[in-house]
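Below is one structure, written out as structure tokens, with a few remarks after it.
Complex shown without one protein chain; remaining protein chains in place.
Our next item is chain A:
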Amino acid sequence: MNIFENINTAFSQANIDVVIDSEQQKDMTRTFKELGLDSLDLFNFFLELDALTGKQIPESEFDKIKNISDVIEIYK
């Protein structure tokens, strides 16, 4: 799967009602808060994304991720 498929699969597996459209720039730059995600949603999302990609981002990087664009940058 490409990164967008992984992101949307992670949202789905985490029971989070968010779908990212790779064609929509605003989806890339809206903050997680603007997407309606709280801290525990993010724990769930990254748990699933880490499992899908086989990559766990270190704690030092986690707080720097504010939006989907940051996710793509880190997980590419």
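Keep this in mind: a residue touches a chain if its C-beta (ideal position, glycine included) is under 8 Å from a C-beta of that chain, and two chains touch if they have at least 3 such contacts; residues count from 1.
Assume contacts and distances are computed from a predicted model.
Per UniProt, the protein behind the absent chain is "3-oxoacyl-ACP synthase"; the candidates were "Threonine/serine exporter family protein", "ABC transporter ATP-binding protein", "3-oxoacyl-ACP synthase" or "Transcriptional regulator". Only one residue in the set A:28, A:47 or A:72 touches the chain that does not appear here, and it is A:47. Taking the complete complex into account, A:39 is the one of A:2, A:39 or A:60 that touches the chain left out. Touch with the hidden chain on the side of chain A covers residues 15, 38-40, 43-44, 46-47, 59, 62.
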